[in-house]
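Heads up, the thing below is written out as structure tokens.
Just one protein chain is left out here, and the rest sit where they should.
For subunit A:
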Amino acid sequence: MPRDPLIVSGVVGDVVDPFTRCVDFGVVYNNRVVVYNGCALRPSQVVNQPRVEIGGDDLRTFYTLVMVDPDAPNPSNPNLREYLHWLVTDIPATTGANFGNEVVSYESPRPSMGIHRYIFVLYRQLGREAINAPDIIDSRQNFNTRDFARFHNLGVPVAAVYFNCNREGGTGGRRL
């Protein structure tokens, strides 16, 4: 039985704690590129925000979507971990991110050094508008998904997916 890619890649550990997937969750770029764990996408493919589809069955259940890059600016030296690319709250089940409240707008991944992981994490909210103000998210840098979830009582994630991305012309090589 192969290990879970989320564990192998270190997503579980670096960004989130171990969890059990319980909601269908799909991320598609440009209506064509389906994101699966560990797939390699080019920056040109992920310029615009993807279509995010959430499963479930009850429209009264709301979800929060977080997209972070834990390898900013460089996987060998991730001192900006995690870099927040997108934050959407109050997404009703069975719908998509378009129906939610975009707290932090989507920022295109632009990795300059190394191969970065870009992780979508889905949390189930306890209720609607559980996350009121875009509180104290003054900077995308050094975001902490765990703390954010704990602070807003989001609990453990219900789903996650990630992809790899590096600079369009190559990883940028090693710079001391």
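Here, contacts are C-beta pairs under 8 Å (C-beta built on N, C-alpha and C of every residue); 3 or more make two chains touch, one makes a residue touch a chain; residues count from 1.
Going forward, contacts and distances are computed from a predicted model.
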item	value
From "1-acylglycerol-3-phosphate O-acyltransferase 9, like", "BZIP domain-containing protein", "Neutral alpha-glucosidase AB" or "Coatomer subunit gamma", the hidden chain's UniProt protein name	"BZIP domain-containing protein"
Option from A:Asn48, A:Ser76 or A:Ser105 whose C-beta touches the chain left out	A:Ser76
Touch residues of subunit A, complete complex, unshown partner	2-3, 5, 8-10, 36-39, 75-76, 115, 164
